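Here is chain A:
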Amino acid sequence: MSLLSVRNLVIDYARTRALDGAGLEVAQGESVGVVGESGSGKSTLGSAVGRLLPRAARRTEGEVLVAGEPVFDLPAARLRHLRRKHLGFVFQDPIGSLDPTMRVGDQLRLVLGRGGDVRFHLGRVRLDDPRVLRAYPHQLSGGMAQRVAIAMAMATSPDLLVADEPTAALDSQVREEVSDVIFTLAAEAGTSILWLSHDLPAVARRCDRVAVMYGGRVVESGPAAQVLGHPAHPYTAALARSAPAAAAHGVRLEPVPGRPPVLTGPSPGCAFAPRCAFAEDRCAHERPAPVRVREQDVLCHKAIELEDRLTAPIEPAPIEPAPIEPAPIEPAPIEPAPNTTEVTA
Partner candidate 1 sequence: MILELDDVTVTFAAGPPLRRIHLDAMRHVTLQVAEGETLGLVGESGSGKTTTSHVALGLRRPTSGTVRFDGRPFPKRRRELAGRMQAVLQHPHWSLNPRMRVGASVAEPLDVLGRTDRTAVTEMLEHVGLGADFADRYPHELSGGQRQRVSIARALVTRPAFIVFDEAVSALDVSVQVQILNLIKDLQAEYGFGALFISHDLGAVRYVADRIAVMRRGEVVETADTRTFYAGPSHEYSKQLLEAL
Partner candidate 2 sequence: ATGTTTTPQAAAQETAAPGFLAVADQALAPGGTLNLQVHIDSGAATGYDPQLADVATTWQLLSLSYETLVTVGPDFSVQPLLAEKWDTPDDRTYVFHLRKGVAFSNGRKMTADDVVGSLKRLLASKGVWAGQLGPVDEIVKDGDDRVKVTLKEPYTPFLAALANVPAAILPMKEIGDKSVDPATTLLGTGPYVVDNHRQDVSWTFKRNDTYWNQGKPAADTLNITIAPEEAARIAALQNGGAALATLGNVDSASMLAGAKDVKVVTQATTDFYYLMLNSLKPGSKLADPKVRQAINIALDAQQIADIALGGKGKPTAITPAGLPGSCDPATLPSAAKSVEEAKKLLAEAGAEGLSFTLTIFNTEPAPAVAQVIQQNLQQAGITVKIEQMDEASWSGKVYGKAPAEFDAALSWFAGYADPGMVTKWWNPETAGFNAGFMKPDKELSTLIDAANKQAEGRDEALAQVCAKADADAQMIPLVTRPATVAYRADQLSPSLYATEGYGNVLRLVADARVKKSR
C-alpha cells in the first residue's frame, strides 16, 4: 500500500479549478518530484496532502489518503495526529515560516516536546553554532532559516515530507546545501519526499520518480530519468526542451507554445490539447484515461502512438545524492534589517 495516495482530487477556488482530478501515489521511502507549469496546481496539491488549503478552496471530489487515512474526512483530532505523526512540510519562504517572536531553540523544543535534543536536530542540518539556538528567525540568513525549518519538519521523522519550492528563494550554493540536507535526512529516516519544484535538473538528479502536472492533473508520472529523459506526454517533452540552462548561447529556446488553461470547471477533454502539436479531435472533448507507456503512467490519448517520437534534451545521469561536505558554518550574519527604502517621489 502506498503511503500517499491522491485519487481523482478536484479542488476549486472561487473562480478557478486548481485541481481537476489529480492522482498521485507515493510509496514508503520514495522521493517524488512534482513539476509543471506555473499555475498547474502544484502548491494546491501540496497543501491538499495536509489539508492545509486556504479557506477559499473547496474539495469538490476525490480523496487524499495518507497512510490509509482519508485526510479530508478525518475529525480534527485525528487529522492533527496524522499531521504530527506522518507529515512534515517545508515551504518556499524560509524566514516567513518560522515564528518571528520565538527563539529558534524554543521553536524546535516545542516540536520535540520535553526531553528532545535540540542540538542534535540542529546538528543534523549542519547548524552546530550554539548561537543559532538563541537566535530569532530574523537574525538568520535565508539558508540557515530554511535549514531550521527542515530540522523542525524532520524532527518527528515523518513518513512523508512535502516540500513546496523549498529552495526557490535561496542562491545557488545554498540551494544545493539545503537540498542535500533534506535528501540525506530523508534517506536516513526512510522518509518519503514530495518535492514541488520547477528546477527540472535538480528533480531529475534527486528524485526517484517525477509527476508532471498540467491543468490540475498529473499528466505523467514515472521514474525521474524516464519521465524527463524519455517523456511520454507531449507536454512533458515540451517542458523538458525549454530549460534555459540546456541551451547553448545564442540559441533561441522555444517555450511550450500557447497559454496554459485556466479552468473554471472540469476540462472537457485533455487540457493540453489546444497547445499540443499532436492533438486530434477527441483530445478536445474526451478526457484521457491513464495509460501505461514503458514505466510511465500517462494521461494522453495518443501516448502509445507517440511512444518514441518524443525527445528530451536532458540526459540526466541519475547521480547518487551528493555526499555532503561539512558545509562551512556561516558566522550567523546578524543582518540589520533593512530600513525603509529611501524613496524620492
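On how the list was made: all candidates are chains of the complex that A comes from, given by their letters.
Following the convention adopted for this analysis, contacts are C-beta pairs under 8 Å (C-beta built on N, C-alpha and C of every residue); 3 or more make two chains touch, one makes a residue touch a chain; residues count from 1.
Just so you know, these numbers come straight off a predicted model, no measurement behind them.
**Student:** Just to confirm the interface: in this complex, chain A touches which of 1 or 2?
**Tutor:** By the stated definition of touch, the match is candidate 1.
**Student:** In the complex formed with candidate 1, which residues of chain A make contact?
**Tutor:** 13-16, 35-39, 43, 92-93, 141-143, 165, 168-176, 198, 200, 238-239, 242-247, 249-250, 252-256, 259-260, 262, 333, 335-336, 339, 341-345
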